[in-house]
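With one protein chain withheld, the remaining protein chains of the complex are depicted in position.
When the chains are written out, they are named A, B and C in that same order, and each has its own residue count from 1.
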Amino acid sequence: MNMQTADQPTVRAAVLGASGYSGGELLRLLAGHPRVQIVAAGASERAGLTVGDVHPHLAPLGALPLEDLGPDVADRCDVAFLALPHGTSAQLAPALLERGARVIDLAGDFRLPAEEYPGWYGFEHPAPEWLGKAVYGLPELFRADIPGAQLVANPGCFPTAAALALAPAARAGMLGAPVIVDAKTGVSGAGAKPTSTVHYAQTEGSVRPYRVASHQHTPEIERALAAVGGGDVRVTFVPHLVPAVRGVLVTCYAPFAGRTTAGDVDRVIHEAYDDEPFVRVLGDGTMPDPKRVAGTNVCEIGIGVDARTGTAIVAAAIDNLGKGAAGQAVQNMNLLFGFDEATALPVLGVYP
Amino acid sequence: MNMQTADQPTVRAAVLGASGYSGGELLRLLAGHPRVQIVAAGASERAGLTVGDVHPHLAPLGALPLEDLGPDVADRCDVAFLALPHGTSAQLAPALLERGARVIDLAGDFRLPAEEYPGWYGFEHPAPEWLGKAVYGLPELFRADIPGAQLVANPGCFPTAAALALAPAARAGMLGAPVIVDAKTGVSGAGAKPTSTVHYAQTEGSVRPYRVASHQHTPEIERALAAVGGGDVRVTFVPHLVPAVRGVLVTCYAPFAGRTTAGDVDRVIHEAYDDEPFVRVLGDGTMPDPKRVAGTNVCEIGIGVDARTGTAIVAAAIDNLGKGAAGQAVQNMNLLFGFDEATALPVLGVYP
Amino acid sequence: MNMQTADQPTVRAAVLGASGYSGGELLRLLAGHPRVQIVAAGASERAGLTVGDVHPHLAPLGALPLEDLGPDVADRCDVAFLALPHGTSAQLAPALLERGARVIDLAGDFRLPAEEYPGWYGFEHPAPEWLGKAVYGLPELFRADIPGAQLVANPGCFPTAAALALAPAARAGMLGAPVIVDAKTGVSGAGAKPTSTVHYAQTEGSVRPYRVASHQHTPEIERALAAVGGGDVRVTFVPHLVPAVRGVLVTCYAPFAGRTTAGDVDRVIHEAYDDEPFVRVLGDGTMPDPKRVAGTNVCEIGIGVDARTGTAIVAAAIDNLGKGAAGQAVQNMNLLFGFDEATALPVLGVYP
Partner (left out) sequence: MNMQTADQPTVRAAVLGASGYSGGELLRLLAGHPRVQIVAAGASERAGLTVGDVHPHLAPLGALPLEDLGPDVADRCDVAFLALPHGTSAQLAPALLERGARVIDLAGDFRLPAEEYPGWYGFEHPAPEWLGKAVYGLPELFRADIPGAQLVANPGCFPTAAALALAPAARAGMLGAPVIVDAKTGVSGAGAKPTSTVHYAQTEGSVRPYRVASHQHTPEIERALAAVGGGDVRVTFVPHLVPAVRGVLVTCYAPFAGRTTAGDVDRVIHEAYDDEPFVRVLGDGTMPDPKRVAGTNVCEIGIGVDARTGTAIVAAAIDNLGKGAAGQAVQNMNLLFGFDEATALPVLGVYP
């Protein structure tokens, strides 16, 4: 699948957690990257099987073995993607980093300060010394931080969409409180493990709020907005599971601050993203739809307003496995290694 | 299908707009009502066909003809259900009323003051003299008004859910501003007419905000809350189309007023509905799911709180064709004619 | 939920396997039966919970406890519905029968001769002496056998549809070999237990043949056709899992025997079923759709023909949890106890 030529440097990549949905998407994208060689695919419970066994849609990569990888995979890779459960990445990453690998963590393990982990994630962070060194890999907001990083905290799916939607206006001081983020997600975000929650018979026809105002992505959204200069904003965040596979839509509500107008919000969002390859700001009140960006690394943003109540309404749609996980991780890798940021990242959706 | 016995009075019912989804659901429910005789089914474009032609799932009623009904249907019915497009009901209802029929209007034509119609519905109301006589048929909030009415404005699907969710706390003065109502609906609410919007290929995998802060149900929600004593509340309302057929979920956000606590909101909601046959208040943070009430006249309500931001979160789920349309219309008919309010109205969902 | 009056006899019913989908549907239907009292609901792993815990859509029955029921439930019920896994019914039924309860088994444990169980079901039948006493509860084909039975083998979902589709022409000697039955089913037939097979993310957009020519319903179809006089027909049966919840469609192909014409097949099917309350024979080449019979006990049958190849094509659609399981079980109960066969069985689908 790789098309690199002899004179190009090649990045040796390992994917840990390769048997899950994000892991599969990483393999799909990396297989098309001209400067990447996939050197290892990790899976603990399913070690001994092959990629083809667990991801039949990746048949051309099928012979790649799934291994029970530990820190010494660092000796044979330049970058390790950790598509592991929350808590596992934090255990493993330090040893990989110490052996010299660059690490892109798709879990939430390096996105918050240490003191937030017990409350939001339910564990004491085992490697707080690395938290300060991790950069938050949302390129459209923090691009300059990424190339020099050894450890990238790849953002969560909801924070990616919500921060992209709200950051420009927040940075410009255009938004007041309260900020409400009402999110809708397909079930792939819940992972490949079968549970009642993702049973087809219980999902078709269902719309379910979950972790109401207690989802661990809440402080991540707040931190991203603070980091762009949005101040100490508090966000009420409620995700909903809808009958879809890929896709996250966030609908964000905030009162206009001061004399801000809808036009102001529209302007700063366009200014922020009109040159970005992976953000599409829609015009004329058109609203985003995650279906249109399925399979891509694109974020669509739509801007509305409730003039009667003085409320800005900004909605954003992504593919949670693309821009919300594996796509953004590859985008970060491109930045880490000096490749064109858009390499191997689809921008044309597979639609309908 | 009817099981009435000789000694029971029988209500003669006509369903106008019988070829649509709400019309079909009315026929399904009325066919099981022991005191109702369906005397006429109206459909303008499809007149000449039968109920069986357009609703094969209602085969036992199949021979019932679809007629192009005008005001004189009032001479052969006691009650006319108008499941007609917005604007058409307002044209037809006065003549039916003047001939003595009772009218239950499932369109939005008698829910607002005359001056609101041009802005929200796009037409000048043709019968403003009837607007003051119409009662708003949301029994759990306005039950006492209904039995004596000649004209019932059957509530919209979103207002039914949002008003049931918010009314108890609004009435008790527990909610501040702003009030955000983020709604998710299946596509049956868009009607049986084929359009790109409801094309399967464009709906599967899609989540689409629409009529952002401009949906005609906005003032209806506000009026219902005002009518229960909630004051002059303004609501920011954004509906979303999700890949489902039946079902509406509203997620409502409002700051606690004054020293209101989550417990206070919980208490007034329980007090309001614990004796209601068609409202289920869920406990322990359980959230509602429209799938569980599919095919029924039930509204499920779940209560959450964001203590960090002082926000009350109340969600409600209904079947938009049931409690959000035909079911509630039959409930209103039961009240109009003195039947047990729950007659012929399912409370056990068809699940999964 | 029950509406029985003092002067009617009441049947005391127990539902074993009440926490599954068929169990839930049995509770839903029985709750609406005027002559039934649900006296016990059994669930082994989930004993100690209530019906409301596992079936929130059945909230009005919510307080009913789930018990770990054994043979002594026979002492407090007149009829036991066994909605248990294959193999478990055969263990439990004899003790229930010996204590005097009538048993309706929704598993496959009493549908075949003893010698077929090892090959098709993978177990040696533990109670072969009861196999000869069980009647096959497909009323439209074997109605006369049912009222006097103590043990009813409630047919499988695929055999119900396939036998109803093929029996009239098979009985009349109109069909040659080979007989192909290509079936499509929603995932509720796979049960409530979460597995990869029924994960939403793996089911949406998927169509999967399974147990190709090796499904245990194959000999059941053949036996039903033989029992109506269709001779020693062999059936090639391939089921497919489609992205739907309820519903089975079978498409049956067989060459016309001798000088049989399409009109002959059409005639015998109409003759067989035109007076049946739960079978709808469609005309003019209209084909059945399981969506139209969702929530009901109805079977729709459509008749086609390939004149170029001399092939009869008969398709049948049912709700696998209705006519394919719980609905038919209640129909059998009605026959066992002398009630009107149609009591408490919906014929109007919940559509769309």
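To be clear about the criterion, a contact is a pair of C-beta atoms (placed from the backbone, for glycine too) under 8 Å apart; a residue touches a chain by one contact, two chains touch by 3 or more.
Values in this document were obtained by computation on a predicted structure and should not be read as measured data.
For the omitted chain, the shown partners it touches in the full complex are A, B, C. Residue C:K184 is the one among C:R35, C:H57, C:K184 or C:R223 that touches the chain missing from this view. The missing chain, though absent from the display, is touched by one residue of A:R35, A:H55, A:H199 or A:R223; that residue is A:H55.
Residues of subunit A that touch the chain left out of view are 1, 21, 24, 28, 31-32, 55-61, 188, 192, 204-205, 245-246, 280, 286, 289, 291-295, 298, 347-352.
Subunit C meets the missing chain through residues 177-178, 180, 182, 184, 186, 201-202, 204-210, 212-213, 234-236, 238, 240, 242-247, 249, 251, 253, 255, 285, 287-291, 294, 302, 304-309, 311, 313, 315, 317, 352.
Along subunit B, the points of touch with the absent chain fall at residues 21, 186-188, 192, 194-196, 198-201, 203-205, 243-245.
Keep in mind that, in the parts below, only the chains that are shown with their structure count from here on.
Both copies, subunit B and subunit C, contribute mostly matching positions to the interface they share, with over half of the numbers common to the two.
Per-chain Cα centroids separate subunit A from subunit C by 46 Å.
Chain centres here are Cα averages; for subunit A and subunit B they lie 39 Å apart. A straight line joining the Cα centres of subunit B and subunit C is 36 Å long. Within subunit A, the positions touching two or more other chains are listed as 186, 201, 204-205, 243-245.
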